[in-house]
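Left out: one protein chain. Kept in place: all the others.
Letters A, B and C mark the chains in the order given here, with residues in each chain numbered from 1 onward.
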Amino acid sequence: MTVRLQREDFDAGREAALLTHGRTDIGAVVTFTGICRGREAAGEIAAMTLEHYPGMAEAEIARHVEEAKSRWPLLGVTVIHRYGRLVPGDNIVLVVTTSAHRDAAFAAAEFLMDYLKTKAPFWKLEERAGETRWVEAKQSDGAAADRWRGKGRNEAAE
Amino acid sequence: MTVRLQREDFDAGREAALLTHGRTDIGAVVTFTGICRGREAAGEIAAMTLEHYPGMAEAEIARHVEEAKSRWPLLGVTVIHRYGRLVPGDNIVLVVTTSAHRDAAFAAAEFLMDYLKTKAPFWKLEERAGETRWVEAKQSDGAAADRWRGKGRNEAAE
Amino acid sequence: MKLVYFSWVRERVGKTQEDIAPPTGVMTVADLIGWLAARGEEYAYAFENPKIIRAAIDRTHVPPETAIAGAREIAFFPPMTGG
Partner (left out) sequence: MKLVYFSWVRERVGKTQEDIAPPTGVMTVADLIGWLAARGEEYAYAFENPKIIRAAIDRTHVPPETAIAGAREIAFFPPMTGG
């Protein structure tokens, strides 16, 4: 398991290759890359600054990676979340999951993204023409995260 | 949309970059890479040969990419499927989907993989110690593909 | 019309493709499978379990009750195992 918080960009292909190199037990690799968009519901944005809770963010993400590993038969997980100021087109977050089969890799990647959107201690500040605004949490993200509650191994994505 | 059948390997990171380069409307990129495993249910395998129906395979995949685009608001899709002889650790298939939001990118990638596993005209021949054997279709793959039937836009992954 | 075979259907029939002219009573894909199965041991073996044979007419999947009239290329193969 790799969990990293960093200002620097990441390379999704390289991170996936680090998980698969030299192995013959992995049948499925899923990568999710979240990217800063130039247009949100409230209009064009010029930039976005990601604040996080150092110390808590890394530990919390690691705990959820462990939960994903207990729910699905994963062979590897990498989560990288950037912080600091990003402009449209910049990478924000990467989740890579590997497993023998695709269902576990897909479900775990979605579970981790739903978690990162709603429970990981990060906050987005958008900059648009002359003003800044903290992004409000979306109800749809809360609903997406809630769908995993109380579901057991291998049945959460059904 | 890019659909390619080829003997050569592919680079998932490069294919994803081709879809996102210079754009600021994409918020989510999902890649799925299927890899040849060294051990299947029936034991160790030495190699696998993928046979396909030239002409039909490409057209059929393209048709399903169009279906995915009608179901979800996708901004780009790439599907690459290899054929010929592969050894454990080799890449087999790549699906890349991009969208403004993660739910569409995840759902479309899963939909396309379920389709490729069950309906795309490919057949796998496994080689193990001294013998070859055609891989049998899995019931679980059929069930995975069937879950998309009759479901409308944006509700298929629920 | 042209027939093409894949995977173990191809191996059992012993050829990748052939041109055939079935009699007029052979109307559907299922009829064609029955007619082929009676052509010899290799065909009987390939089509011994018609329920698991998949067919495509002119590169589109079709169910066994589909009429073959007008078909240029009919393909027979086992369930697909791609991905």
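Keep this in mind: a residue touches a chain if its C-beta (ideal position, glycine included) is under 8 Å from a C-beta of that chain, and two chains touch if they have at least 3 such contacts.
Values in this document were obtained by computation on a predicted structure and should not be read as measured data.
Shown chains touched by the hidden one, complex as a whole: A.
Screening A:72, A:106 or A:122 against the full complex identifies A:122 as the residue touching the chain left out.
One chain is missing from the display, and on chain A it is touched by residues 34, 50-53, 55-57, 59-60, 81, 92-93, 113, 116-125, 134-137, 141.
Keep in mind that, in the parts below, only the chains that are shown with their structure count from here on.
The minimum number of touch steps linking chain A to chain C comes to 2. Chain centres here are means of the Cα atoms, and by that rule the chain farthest away from chain C is A. Distance from the chain A centre to the chain C centre is 48 Å, each centre being the mean of its Cα atoms. Distance from the chain B centre to the chain C centre is 26 Å, each centre being the mean of its Cα atoms.
Counting partners per residue, chain B has 34, 113 as the residues that reach two or more other chains.
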